[in-house]
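Notes follow once the structure below has been shown.
A single protein chain has been omitted from the complex, and every remaining protein chain is retained in its original position.
Here the chain labels run A and B in written order, and each chain numbers its own residues starting at 1.
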Amino acid sequence: MKRWRAAAVPYLLILPGGLWLVIFFAIPVIVLISLSTQQGNVVDGFTQTFHFANYASAWDNYHDQFIRSLLYGGIATILCIAGGYPVAYWIAFRGGARKSTYLFLLLLPFFVSFVLRTVSWQYFLSDNGILLSPLKSAGILPQNFRILATGTAVVGGLTYNYLPFMVLPIYVALERIDPRLVEAAQDLYATRAAAFRRVVLPLSLPGLFAGVLLTFVPVAADYVNAAILGGTGNTMIGNIIQDEFLNVQDYPTGAALSFMLMAILLIGMFSYARALGTEEVLEVAAR
Amino acid sequence: MTARYSRRAALQLGGLSAAALTAAACGVQGAAKQQPAAQAESAADKFWKAQKKTGTVTFANWALYIDPNHQTLKDFTAKTGIKVTYNEVIQDDSSFFAKIHPQLASGQSTGYDIMVITDGLEFSELLALGEVIPLDQSMLTNFHKYAGTPYQHRSFDPGNVYSVPWASGSTGIAWNPKYVKTPPTSVSDLWNPAYAGHVGMMSDPQEIANFGLFKIGVDPESSTQKDWEAAATVLKQQRGAGIVRQYYDQSYINALSKGDVWITMAWSGDIFQQNLSAGTNLQFIVPKEGGTIWTDNMMIPKYAANPVAAMQLIDWYYQPQMAAMLTEAINYITPVPGVQDIIKSDAASAKGSDKATLEAVASSPLVWLSAADYARLKNYVPITSKNQSTFYGIFQPVVAG
Partner (left out) sequence: MTVDIDSERARDSAPAAPSAVAGGRRRPRRRWGDRLLFAWTWLIIIWLALPIAVMIVFSFNNPHGRFNFTWVGFTLKWYGPHLLDYPSLTTAMENSLLVAFAATVGSVVLGTLVGLALGKYRFRGLGSANLVQFAAISAPDIVLASSLLAFFVTLRVPLGLPTIIVAHIMFCLSFVAVTVRARVLTLDRSLEEAARDLGAGPWATFRLVTLPLIFPGVLAGALLAFAISIDDFVVTSFVSGSTQTFPLWIWSATRNGLPPQVDVLGTLIFVAGLVIAATSALLGRRGTR
């Protein structure tokens, strides 16, 4: 009798939370997929007609935005690596007793709503704002110059908002590396560059990949940065989805786009998880 | 204790999902069937007979009309004892409609007793869906007494069953003289490559369609699908050449004030308001090819908690004195004639900067339109349920893509 109860315990523990996720995560996704093949409009209602042409027309109209989102996602991720890896390295290897302080400083911005932070950037980078106005008055920049409403601003905003998501996983992986390994490499006459390239870098790869996952997926699906900092040529697929659901109320098209986005990102996510396991990501999320 | 997920687990999940997917063939419901007119009228009578007076009212409106603590609202509270909560939550019709429609469709109150909707697609959709309460005509005493004749007979709401006008206005071109040295006169000035990256256009397809049609010299009120496609081509050209910075809802006013945008499509009274409240020096004209004239209308959404108080507040604004105070604040076209004289006498008795402002309002060509102006101003393209998806299919990709 006791063995039954003991075996049942984990299932009972998981039941409430699991049920919640099933009802409010799994089932809504299924409803989304179902909605994507429906037709209709707001006044007459939407009915299921298995109209798979929704996907074709959605792709026809908005493949530019899809590709642009993946492109911006890629560039922002690379910038995050370039900017974030040195920071993670420095904190892990040279941070010493102050490691947690540095991590804390890195995460400090998250105490302010990211909408507010992005809007602050909009004010800061405004055509005649704090940054550009003195440069324009001094004649260094032409009157016509602008940072906002360009792809640069959007990618900059994306990099800004998601940099800590790259730094943390890399830091976690680097922190686990025994510094004696580096010493050992150097004892064997490796230069610092070689020691890094052949010892540290390979050991940090799981963290790097976790960071890529935690950065690329949300960046590609973002729309706030494009809406606040971007212009007409910078809309991302997230903006279109938001517009379809919250403005035009063309639910089937929005659902089709949402599902396509999820599918594209899912393929990446799951091949990652298959190759490297879910451990790294779960560990970082726990921080 | 990590377990890399196995193919089995993935297949299990996949199988469950597929099963659920086939079961989820349910759709989203649309409008309930509308009752025939006579039945609807007696239903409305019954509805209003059952209503009681309440002590609060919530008013949802656009920003850049009055302030939440404007004198007209304070006077209303003083006279009736009803407390007014004024929320500036509307930035454009389609996003506001997208917000309230799911709520009303599920039987939930929006929390608003009065909302202000422009005469366009969303207005007709609200009517078709039955999501607004017909007004209590017996409480519209001031309206019937003081409103101008054209405003008592509007084609999009005959008999004023569901709405009365709040204010009327025009869409034209606004610019910042600091960056635009030659005052614009034509719609083509919005296509000027010299302003590339600093031109604002509106994101509402109905607004932008009109300007596209003006550009190619077509009257929106009699335009055909061929005209629409030509207008869309010209708009896409404007966008492709990098001239348009962004498609804005009412937030164009922010971008214009900051200097990010130099010249933009704009609503007449917004410029006046912004100059007054933010100290800017923005200018506005109606282009020579024409501008758009629209009417914002007060309506009562379904499931409103305080419909009687709403009716009182709606009728309140048709007293000439209140209408005058409103126009002085917002600088939009009023549905109450005779207001101009009241404003002129207010201006005569005022002092200092107030006097200058009131005199400007009393003589503003944007508020008191001449016959020539009326001839130049056009309504939105008339959309019916038949051509709606064609129209939107043509113009939505211009602003959304």
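Everything that follows uses one rule, which is that contacts are C-beta pairs under 8 Å (C-beta built on N, C-alpha and C of every residue); 3 or more make two chains touch, one makes a residue touch a chain.
Here the structure is a predicted model, which means the values were calculated and not measured.
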Could you tell which one of A:Val43, A:Ile75, A:Leu141 or A:Leu246 touches the chain left off the display? A:Leu246
Using the touch rule from the top, list residues of subunit A that touch the missing partner. 7, 9-11, 13-14, 16-18, 20-21, 24-29, 31-32, 35, 83-84, 86-87, 89-91, 94, 100, 102, 104-106, 108-124, 126, 129-130, 160, 163-164, 176, 178, 180-181, 184-186, 188-192, 194-195, 198-199, 203, 213-214, 217-218, 220-224, 228, 238, 241-242, 245-246, 251, 254-255, 258-259, 261-262, 265, 269, 273, 278, 281-283, 285-286
In the full complex, which residues of subunit B touch the absent chain? 1-6, 9-10, 12-13, 26-29, 63-64, 68, 85, 87-89, 91, 99-100, 102-103, 105-108, 110-112, 249-251, 253-254, 257-258, 274, 277-280
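Everything below uses one rule, namely that only the chains that are shown with their structure count from here on.
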Between subunit A and subunit B, what is the separation of their C-alpha centroids in Å? 36
Taking the complex as given, what residues does subunit A use to touch subunit B? 26-27, 30-31, 33-35, 38, 40-48, 61-62, 64-65, 126-129, 143-144, 146, 148-149, 230-233, 235, 239-240, 243, 245-249, 251, 270, 273-274, 277-279
Taking the complex as given, what residues does subunit B use to touch subunit A? 2, 4-5, 10, 17, 20-21, 24-31, 94-95, 97-99, 101, 125, 128-129, 179, 197-198, 239, 242, 244-247, 258-260, 385, 388-389, 392, 396-397, 400-401
